[in-house]
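Missing here is one protein chain; the remaining ones are kept as they sit in the complex.
Presenting subunit A:
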Amino acid sequence: MAQDITVKITDREGVVHEVQAPTDMAMNVMELCRSYELAPEGTIGICGGMAMCASCQCYVLNDVALPEMEADEEAMLSEAFYVKPNSRLGCQVPITEALDGLEIELAPES
């Protein structure tokens, strides 16, 4: 049976949330943030998870191995604001057991 994993998410107010994320629901990090309502409605996942708005941009804070960035994500981040070298789009990071212990911070709203 698939295990839940633990992810630490720092919201836009600087509050750290340690949340349990299911690995058997085909969720991604953006959907996880929405599920726990870590950002106001309408400010995260605006494009529905298609790497077309960057509203779910987050900074990866530890060295948990994430899947390689694909062209769509890279292109969107090249146009987004507040981008750092550790930026990723939450909608492009599927939740798998390999992400257990991941720590991220939501980028500012833009």
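What we mean here is this: a residue touches a chain if its C-beta (ideal position, glycine included) is under 8 Å from a C-beta of that chain, and two chains touch if they have at least 3 such contacts; residues count from 1.
Here is the rule we use: contacts and distances are computed from a predicted model.
One chain of this complex is left out of the view, and of "Hydrogenase small subunit", "Ferredoxin--NADP reductase", "Putative protein-disulfide oxidoreductase DsbI" or "CRISPR-associated exonuclease Cas4", the protein name its UniProt record gives is "Ferredoxin--NADP reductase". The chain omitted from view is touched by exactly one of A:32, A:53 or A:66, namely A:53. Although one chain is hidden here, its contacts on subunit A can still be listed: residues 40-43, 46-48, 50, 52-53, 55, 72, 75-76, 78-79, 81-82, 110.
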